[in-house]
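See below for the structure under consideration.
Certain chains of the assembly are absent from this excerpt, and the rest are unmoved.
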Amino acid sequence: VRTVALLTDFGARDPYVAAMKGVIASRSDARIVDLSHEIAPFDVWQAAFFLRDIIDYWRDAVIVAVIDPGVGTARRIICVDRGDVVLLAPDNGVLTFAGGEAFHITDESLFLPNGSTTFHGRDRFAPLGAAIASGRSASSLGPRIDDRVLLRYDAPLYEERQVRGTIVAVDRFGNLITDIEIARVAFVPFAVCAGAHTVTRVAPNYAEAGEGAFVVAGSTGCIELSVANGSAATLLQLRRGDGVEVVPQS
Amino acid sequence: VRTVALLTDFGARDPYVAAMKGVIASRSDARIVDLSHEIAPFDVWQAAFFLRDIIDYWRDAVIVAVIDPGVGTARRIICVDRGDVVLLAPDNGVLTFAGGEAFHITDESLFLPNGSTTFHGRDRFAPLGAAIASGRSASSLGPRIDDRVLLRYDAPLYEERQVRGTIVAVDRFGNLITDIEIARVAFVPFAVCAGAHTVTRVAPNYAEAGEGAFVVAGSTGCIELSVANGSAATLLQLRRGDGVEVVPQS
């Protein structure tokens, strides 16, 4: 039995996650694990980058990602099969970075009978997740597709003396997480320009960073702007989506 | 072994839930699942409606619901046996909508020795939950009762050309959730009057709702007032407990 891991924007106080877990637990002996339920409401972008950061660390699991502003419309439910991990989600860009083979789930036989139009997490995703955890194959649930919805997102541009990227996430510590892989920056020393700021200090960790903003290789190997014991987002007045430029230090 | 599912108002930052889980995990191999720990402190009403929404989706589980403003007083600990699901809670109305047969737990042999007067979640509910998950029957723990404490709550009144109900919950999206089952409204088109507002637009889901407040059949089949990408509670200045009237559209 695969582990079932849940990612939603349902929050912790309402009964939505609890209903999903009931459906899954009633249909499967799978280990049930919370990834997060604190994705901002309808924030498909946040969920997509969340999954990008964790996907390589999971094996033998079904990841059920319900961030679903289009619930009840004709948007598709899709399933991505990576072999060791299967992901289920609405087809709205959440699985942009999930790789794998995508299937459009057209078999409705696993859906709960008399389901709602506003809560497919419980009525569709949960029973599908339980079935896949118990051995049902993604490919048996519908046709393969090659047109899954993708986020509008420009990958970073690596040039000889300049890299252009984007702040793709801001974590709860206020760290500004870019999509620029530090190993692909071809020049040192470099400076990171973002908004009105140029950050030139690089530190190996938070404890040795000293005062003010500094550059650190984050946990995914990408450049982050941080402030030890503080919020880089607040100090630098930057936010997700803002552009970042890496240039040689002059 | 049944799954043990936990509902409390203990929040996520304090050690209370962690202590309960330790007691359960030490006494049972049960799968342990969080329902929510973000019930507002002492909010028996919120917990009762939370359970009402999820109970039918669970099987083979013990639901331990510790919202317990009367902890340490003579209030009873009760257990409701629904066959496939057993619920444990203080006898204060939390199990108003749980159905089943109720038992007053008088057998204290499972309680932790030298327990506290302020934390029965750990000292009484957790070991009871573990024991029931491992096969102990509700009826073996004390006498059957038929006077469990019930919430003061008036069920909706369905008439030929009018329905009166109540906003029973407000979720984190600001959706106003009533207790009026849309299938039992005998007339169309209808309008929903609440406070100073009359809402006449009905939408099948959030994506097709357009601007402003609209009526939608929520995930439990009851009428909800919603605002796409916004909070109906804020826009309409309504809150839990407010009355709602459904009338024919003139």
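As written, the chain order gives the labels A and B, with residue 1 at the start of each chain.
Just so we're on the same page, contacts are C-beta pairs under 8 Å (C-beta built on N, C-alpha and C of every residue); 3 or more make two chains touch, one makes a residue touch a chain.
Since the model is a prediction, treat every value here as computed from it, not as a measurement.
Participant: Let me spell it out: one sequence, repeated, and 2 copies placed. What is the copy number of the whole complex?
Facilitator: Every protein chain is the same sequence, and there are 3 of them overall.
As a working rule, only the chains that are shown with their structure count from here on.
Participant: For the complex, which residues does subunit B have touching subunit A?
Facilitator: Within the complex, subunit B contacts subunit A at residues 3, 5, 7, 12, 31, 33-40, 50, 53-54, 57-61, 169, 171-173, 204-208, 216-221, 224, 229.
Participant: Give every residue of subunit A touching subunit B within the complex, in rising order.
Facilitator: On the subunit A side, the touching residues are 10-19, 21-23, 25-26, 29, 31-32, 34, 41-42, 69-73, 116-119, 122-123.
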